[in-house]
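Missing here is one protein chain; the remaining ones are kept as they sit in the complex.
Right after this comes chain A.
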Amino acid sequence: MTLTLTNIAKTFPGGTKALLPTDLEIAKGEILSLLGPSGCGKSTLLRIIAGLETPDPGASIVFDGDDVTHQSVESRKIGMVFQSYALFPNMSVRSNIGYGLKMQKLPKAEIAARVDEVIGLCQLAPYADRAVTALSGGQKQRVALARAMAPRPRVLLLDEPLSALDAALRNHLRDELALLLRQFGITAIFVTHDQDEAMAIADRVAVMSQGQVAQIGTPEALYRNPATGFVARFVGDAMPLEGRIERAHMHLPGGVLTLPQAGDGQQVLVRAEDISIDPQGPITGRVETVTFLGTHYRIALSGVMAGPLFMLHAGLSAPKPGDEVRLSIPPEALLVLPMEMAA
């Protein structure tokens, strides 16, 4: 199903603009992630698509040619997975999953068959007749997904579905969820504040900030060509360099960097993995701390600019705290982006 959103905005009764007018188009079978810090409007947008919030007048939400803007939640035929799962504590796993089918007034035998099918897909067979209160977090999450998918919704909406889980389980379920969503082949919108989650699950990511979409694109495009400093910082943790820019050169306390293009009046950002130790490098820094992270070292450097600069260093050994090192950054790795207004 294709989802077309036009002019979606939300002003809360107090006058706070949670969401500025937004247009989005999501293709059939596409998984789109809404990524952003808390309060950026991503959940509001998702809840508007679900029908749980009313957008400001002038909005239009179209599911495959069917204008649902003024339809209630229950008639939109969506599936939703909530952060807290919202499983019904008064029902068993099976009844939870079958609830949407029961609402469609399907014959009992068909409900049972379709519930079994989804239970199989989500590998919930051993828990089918348990009370939902007796399940672990990961199991609850899968029941929530199965329950949302059983009625074959037109679009699946997921609101931070993994954030209630602990870190180790989250990483595991992230991959599992990505796989399941592809198996279902469903159009899905996935809200998260975790860039790794968005990158792992989504075909396209819409990075949101202060009530609007800052940039939308594939995870790779966002990483390689961020449109704003915010996107660069949020996707891939780019660090702003503090120095003086003169045409295609940046003067830092630690040396002069060559920029890929003239950058007057703009900002320059760099990612930790693009900085390398190079005896012929143009800038110098002093090693402050070295953290061993298994595949690489994370080094904090002083003296390059006023604040600390972090770099990732692969290799079998690392310099020691106190060492002076020369560094180089390939010009094409420097992100020259327009200045942002202070948030």
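Going forward, a contact is a pair of C-beta atoms (placed from the backbone, for glycine too) under 8 Å apart; a residue touches a chain by one contact, two chains touch by 3 or more; residues count from 1.
Everything that follows uses one rule, which is that contacts and distances are computed from a predicted model.
Of "Solute:Na+ symporter, SSS family", "Multisubunit sodium/proton antiporter, MrpC subunit", "Ferredoxin" or "Putative spermidine/putrescine transport system permease protein", only "Putative spermidine/putrescine transport system permease protein" is the UniProt protein name of the chain excluded from the display. For the options A:Pro55, A:Gly79 or A:Gly236, the residue in contact with the chain missing from this view is A:Gly79.
Of the candidate positions A:Lys42, A:Arg94, A:Arg147 or A:Arg233, contact with the hidden chain is made by A:Arg147.
Remark: the residues of chain A touching the chain excluded from display are 50-52, 72-75, 77-80, 82, 84, 86-90, 99-100, 103-104, 147-148, 151, 157.
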